[in-house]
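Only one protein chain is missing from this complex, and each of the others stays in its spot.
Chains: A, B and C, in written order; residue numbering restarts at 1 for each.
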Amino acid sequence: MAGVTRLIAARVGMGLVTLVVISALLFFATDLLPGDVAAALLGPQATPEALATIRATLSLGDPAGMRYVHWLVGVLHGDFGRSLATGRSVVTVLLPRFANTLALAGLAALVSVPLALGLGLAAAMRPGGRLDRLVSTLCLVTISVPEFFIGYLLILIFSVQLGWLPSLAVLSGGMSFVQRLGAVTLPVITLVLVVLAHMLRMTRAALLSVMAAPYIETALLKGLRRRTVVLRHALPNAAAPIIAVIALNLGYLVVGVVVVEVVFVYPGAGQLMVDAVGKRDLPLVQACGLAFATTYVILNLIADVVAILVNPRLRAA
Amino acid sequence: MTAGPLLSIEGLCVHSATGVAIVEAISLELARGEVLGLIGESGAGKSTIGLAALGHVRGDCRITAGRIVLDGMDLRLQSTEGLRRLRGRRVAYVAQSAAAAFNPALRLIDQICEGPVRHGLMSRREAEARTIDNFRVLGLPDPAHFGRRYAHQVSGGQLQRAMAVMAMSCGPDLLVLDEPTTALDVTTQIDVLAHLKELIAGAGTAALYISHDLAVVAQIADRLLVLRHGRLVETGPTEEILARPQTAYARALVAERTGVALAQPAQTDAASASREASRPATAVPAAILDVQGLAVRYGRQDALSDASFALAPGETLAVIGESGSGKTSLAYAVCGLVPGHAGRVSLGGTPLAPGYADRNREQLRRLQLVFQLPDVALNPRQRIGSLVGRPAQFYFGMRGAALAQRVAELLGLVGLDPALAARRPGELSGGQKQRVCIARALAAEPDVLVCDEVTAALDPLIAEQILQLQRRLQEQLGLAYLFITHDLATVRRIAHRVLVLWRGRVVALGPTGHVLREREHPYVRQLCASEPKMRRGWLEETLARRADPSTV
Amino acid sequence: MSAARGPSPESRPSGASRGWLRFAASGAPLVALILAAAALAPWVAPYGEAQFVGGVWDPPNLQHWLGTDNLGRDMFTRLLFGARNTVTLAALATVLAFGLGVTLGFCAAAVGGWVDALVSRAIEILLSVPVLISALMVLSVLGNSLPVLIATIGLLESTRVYTIARAVARGIVVREFVAAARLRGEGLAWVLVREILPNALAPLAAEGGLRFSFIFLFVASLSFLGLGIQPPAADWGSMVRENAQAINFGLAAPLYPATAIALLTIGVNRLVDHYLAAEARP
Partner (left out) sequence: MSPPLERRDFLRAAALCGTAGALGGIASLSGCAVPDGSGDTTGMLRIGMAGGSTSDSLDPRTYVDWMPINIGYQLMNGLVEIDDQGRAVPELLESWEPQGDARVWTFTLRQGIVFHNGKSLTPEDVIYSLNLHRGHTPSAAQAVVENIVGLRKLDARRIEITLQGADAELPATLSDYRLLVVPDGFADWAHPIGTGAYTLEVFEPGVRCITRKVGGYWKPNAGHVEAIQVLGIGDAIARTNALISGQVDVINRIDGRTADLLRRNSRFQVIRSQTGQYAVFAMNCEAEPYAKADIRLALKYAIDRERLLKTLLNGYGMVGNDQPIPPNNPYFATDLARHAYDPDQARHHLRNAGREGLEVTLEVSDAAFFGALDAAILYQAAAKEAGITLNVRRRPADGYWSAVWMQAPFCGSYSDGRTTVDAAFAKAYKSTSASNETRWHRPEFDRLANLARGELDPARRRELYGVCQHMICDDGGALIPLFMDHIEAGSDKVRGWKPSAIYDLMGQRIGERVWLA
């Protein structure tokens, strides 16, 4: 296991470097954008004096480099700074919404990963069979429709026409668990439809390429059922590519769902970041960026570690 | 258990998806406990027939005609479920490369016990106990815990025996062995062969033993069936075929293994002496390649330590040893593929940088490497013409018509039809591909050709032709060969001098005849004793005579 | 995505060749039809690309086979011009993404060492920033003219192509024929172009099909944030966005561009499978 711990240490180190670089990238990129938080906050009718006062209070005048270093020093002391727009601590603003994003991504993953694996396995059992063709059709159709359109269609059918599910995924303290689940059902289904296709296609491809291996023929010639051969012999060897694509899609679920949040009015971190960039609220942009980046680095780390644990040859290294 | 033959195949025909006939009108019968040898070169359809005995066809081929009756049941009429219940229980298969046949992600014990348990023959505990017994019978180390290992943690020979245990785990009536020892070293091959024979005889199992090596089949098969291009050439009891081969093809097979040369002068021990004499009589010329204190280390393992030798122009130095003896490391180090090696390699007197990247173009040109497996040494997407022509273009800047002309010349030189230039490697046979590799090496007009077991992957007859080609080229072009091999017959046939490697150290170096006659080092003795001879009973004699049976 | 994807399994030669031919071909005519529409749009289209011809979301009738869009322009004409813009935009972006992604991916695999580590880290950084945010930033600073739009999409997509290309190349670089070429003294360029690239075409093609369809969905998302293609040019992704509200009124306006995207995606991916099947048969 020494190999694995060494890999984790290297990856964590590399991850930290990545995070610092991302924070710098985000900071200077947002700084490049025209206008600043004062103009964004006060809107078109702002008087020059009003703009000046805000800029002074938020010390926007200092050079970008200094503001960044100041922010970085703050982070090292665990203080992620305050939102320029509302003055509230960035962490208190981001945490609940990031929790929502993770919850939505988690739920979508909980549904889509087993579904993708199950359907992928079933399709690999009888390649070219009825189920295989149906599954491939579903994949190509869901891949080729924009997410917001899938969202609108689902709302139209389940919320407007049938009235079974709310179209607004607004979560409030007072809601019971069932209500909360009901509220996020449609966005979860949308996300599942978006990521399912990619994972499923990959699972099926990985399995079928492993099925061409000589040890599969040996297993079949031992008189084992095709189902047993796929599950016990093919799956463990196809695990690495499957895990890689699952990690990629989980990354998308967390990082790329801004559009779904807008359509379902879901208070997630994606919309928060778009607003923060719009308002040039640098500390908030940084915090959101770091949250997304950390999730991505962790996901990749987990994927690599699991890929090693599944493969005995690497595990023993 | 019906009376009559255990397995009878009548008029079997198998065609590929594109309609090419792979096997035509093959009929055979196999009694209970009898061992039938299927002998023929690759592409003769041996494996296809073996697999047909399990009702299985590879890729997109189809059994187009014939009946396959196993113990009274016609396999072609069985449902998939019916076939499934038969496989493993009544008829079992042993693949050629055990390393590829074992699932890398599962422990050996799980894969072996899976068959009997899934077929409901015994409980998991019983299966494990039986497997451990079989491990002990086959002489595998630490039988109780051997099964806990994974395929990559076990040597080739041990894995092959584990494969046999797996096949026998359900006590099948028929065992199909598809070239079980071909991928092994000579010395390991003997042990595995002996244990297989013992296992089959012990259980009274019938066997179809498939191989392209007559000497090996002769030791184990009661009757032989000679095949060529999917057609039956000759069949009969083994002694009959060995003593009096009827057809020309059978005679060629027998001759090839007994060292009875075809048109060439005899290549017996005496022959190597005459080979040695044919070297130019002038004073020993200055060495074209000189290696001093060559050592290679992979991580904590010393693959090769302190190898020193010299190679004169036009001379062939063979390097022989088992797999893992460091012979490939030696070759790769000389060519610069192992930049971390110690010691000095100099070409034509000037020392070479350890890594090929640091060598100048001229040095790279004068030293060419030919790989063992022609399939992977040629880029599948390039045409033969550009593959062969590229060195000429790269080193000598040949273009257009001159290049095309040079390519035709080279293909001719290696005995290939120049029209092949337009084809892709995928459309050529193993032998043809190896000739292309050699032609590519010659295009650079090298002084030294490093050949890494170039005939190991080829059928005996084809290998013979490659060796003759290389001798002809040596005489015509004055090429020096550093010839890596694990086959003594090859050494006798082509090498002026030989270097014997054992576990990374040089145990013998000198003229071929002298080294093979004196046999000062025990390993050299064992090496010479392990070459299978064309007579029944040789296997048993060798085992009895063996000094320390543990040298595996 | 560390998986080295060999040619996708569908590529294994299929059963009865008759069925295979009929089926695979059905990918080609679909794409050909769309490409023809794209090429001939200005001459074939009944109206001008931005010409107002009727009311808003008029139902299909004789003059307007597919009715009109949210501004009263002929839907069929918009689809034809949309084909032209969508296909050119997606094609150029795909070419850029693959050019950049494959070159970097192959170099990282072939050279390895610190080059590999450095480029992979840089790509990982780009991958971890939400795609829409990075697009928003780049397009806001540089403005969203067509070339900038193509460059941005191409750059962002190249990060995903990089991971695939690197994985595939790593599988090829260890093969003997690459060692043979290097032993000869061949330069990196020859190794990449003549040794690695020909063998990597199959898996990259499979990914190319997917990338191509992801790209015009990307354009739709960009237009969602007001960053899409310059008006009044039509592109299918934005057309779905502009007409999405018609769905609430039970009108099929957004379904035409959405179906067009679906058909193009299916056509392209089937064409790729057709190529893979041909490739797999030596």
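By our rule, contacts are C-beta pairs under 8 Å (C-beta built on N, C-alpha and C of every residue); 3 or more make two chains touch, one makes a residue touch a chain.
Source: prediction; values computed, not measured.
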item	value
Contact partner of the left-out chain, one of B:80, B:301 or B:350	B:80
Listed residues A:70, A:133 or A:227, member touching the removed chain	A:133
Touch residues of chain C, complete complex, unshown partner	9-10, 12-16, 19-20, 22-24, 26-27, 30, 50-52, 56-57, 70-72, 136, 139-140, 143-144, 225-228, 230-232, 244-245, 247-250, 252, 255, 258-259, 262-263, 266, 270, 277
Positions on chain A where the hidden chain makes contact	33-36, 39-50, 53-54, 57, 83, 85-87, 93, 97, 126-129, 132-134, 136-138, 140-141, 144-145, 152-153, 155-157, 159-163, 166-168, 170, 172-173, 175, 179, 182, 220, 226, 262-265, 267, 271-272, 275-281
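The rule we apply is simple: only the chains that are shown with their structure count from here on.
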item	value
Chain B-chain C separation of Cα centroids, rounded to whole Å	47
Chain centre separation in whole Å, for chain C relative to chain A (CA means)	22
Separation of chain A from chain B, taking each centre as the mean of its C-alpha atoms, in whole Å	51
Junction residues of chain A - those touching two or more other chains	none
Residue numbers of chain B (touch at least two other chains)	none
Interfacial residue positions of chain A with respect to chain C in the complex	14, 17-18, 21-22, 25-26, 29-30, 32-34, 127-128, 140-141, 143-149, 152-153, 156, 160, 198, 201-202, 204-206, 208-209, 211-212, 240-242, 244-245, 248, 251, 255-256, 258-259, 262, 270, 273-274, 277, 289, 292-293, 296-297, 300, 304, 307
Chain C - residues contacting chain B, complex	13, 15, 17, 175-177, 179-186, 194-195, 198-199, 282
Chain A-touching residues of chain B, taken from the complex the two chains share	51, 54, 56, 58, 84-89, 92-93, 95, 97, 100-106, 111, 114-115, 118-119, 150, 152-153, 166
